[in-house]
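Up next is chain A:
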Amino acid sequence: MSETVFYILSGFIIVFSVLTVTSRKILRAAVYLLFVLLGTCGFYFALEFNFLAAVQLTVYAGGIVVIIIFSIMLTSDLQDKLEAVQFRKIFFSLLAVLIGAAVCITTILNHSFPQVTDKVLDSSMRTIGLRLLSYNEGGFVLPFEVISILLLAAIVGSIIIAKKADSK
Partner candidate 1 sequence: MDLILLILVPVLTLAALMTAGTKAQARMIAAAGTGVQLVLSVYLVIVYLMERGSGNIEQMLFTEKYVWFNTLNIYFSTGVDGISVSLILLTAIVTFTGVLASWDVDYLYKEFFISLIVLSTGVFGFFISLDLFTMFLFYELAVIPMYLLIGIWGSGKKEYSAMKLTLMLMGASAVLLVGLLGIYSYSSPTGATALTFNIIEIANVDIPVEAQRYFFPMVFIGFGVLGALFPFHTWSPDGHSSAPTAVSMLHAGVLMKMGGYGCLRVAMYLLPEAANEMAWIFIILTSISIVYGAFGAIVQTDLKYINAYSSVSHCGLVLFAILMINEIVMNGAVLQMISHGLMTALFFALIGMIYSRTHTRDIREMTGIMKLMPFLSVCYMIAGFASLGLPGLSGFVAEMTIFVGAFQNTDIFHRSVTILAASSIVITAVYILRVVAKILLGPAGDNLPSGIKDAVWNEKVVTIILIVAIAGMGLVPLWLSDMILNSLGPITEKLALIK
Partner candidate 2 sequence: MTIEQLLLMRHEIMLLIAAVIILIIELSAGKDNKSLMIPAAVIIFSLVTFIGFLPIETGKLFGGSYNTSDMIILMKNSLNIGVLIVIIQSAGWLKHSFENFDNSGGYFFIIISSVIGMDFMISAGDFLMFYIGLELATIPIAALAAVEKMKRRSSEAGIKLILSAALSSGILLFGISILYATNGSLFFSSLSSDNLNSSLQILAFIFVFTGVAFKISLVPFHLWTADVYEGAPVNISSFLSSISKASAVFILIILLFTVFNSLVSVWNTVLYYTAVITMTIGNLFAIRQQNMKRFLAFSSIAQAGFIPLGIIGGTQFGISAVIYFLLIYIFSNLGAFGVVSAISNATGKENMDDYNGLYRTNPKLSLVMMLSLFSLAGIPPVAGFFGKFFLFTAAAVQGYYILVFIAVVNATISLYYYLLVVKAMFINKSDSPIEFINNDNYTKAGLLICAIGIIIIGFAGIIFEFIESASTGI
């Protein structure tokens, strides 16, 4: 991946991230998030994780963001702007976040990562499929199964909450 692509994409992502957390219109924030997700998706493509990029598009951009937008429309008046945040809150949060980021980034920059290996990444659909259903080392069938329970439980939970309260 060329530096240019990286900087463009990352610039794109950072800008929209910032917009996501600062925009005073909720729907716009959601849309900015969608752009961030798309930008990330671009990275996935660029890094040759095509399958993941597809998942990102369908699940994230297509699923999650849509739910969020629905719920925004359900709960908010789209014309409303959010109230401005208290300065105190911004100040302290910014302070914490900046210090945190600074610490992390300094540490990262001081760290010498292992040399990039010359092994080749194999992210073909076939490999992914095999690995996903393998129960040997490097296989992911167990998480795959467990996450299905998670999804089921989440569904049940959501249903319990969302059911009309006065069923009687």
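Keep in mind how these were chosen: all candidates are chains of the complex that A comes from, given by their letters.
Heads up, the rule we're going with is that a contact is a pair of C-beta atoms (placed from the backbone, for glycine too) under 8 Å apart; a residue touches a chain by one contact, two chains touch by 3 or more; residues count from 1.
This is a predicted model, so every value here is computed, not measured.
Engineer: Going by the contact definition at the top, pick out the neighbour of chain A in this complex from 1 or 2.
Structural biologist: 2
Engineer: Going by the contact rule at the top, pick out the chain A residues touching candidate 2 in the complex.
Structural biologist: Residue positions touching the partner: 103-104, 107-108, 110-111, 113-114, 135-143, 146-147, 149-150, 152-154, 156-161, 163, 165, 167-168.
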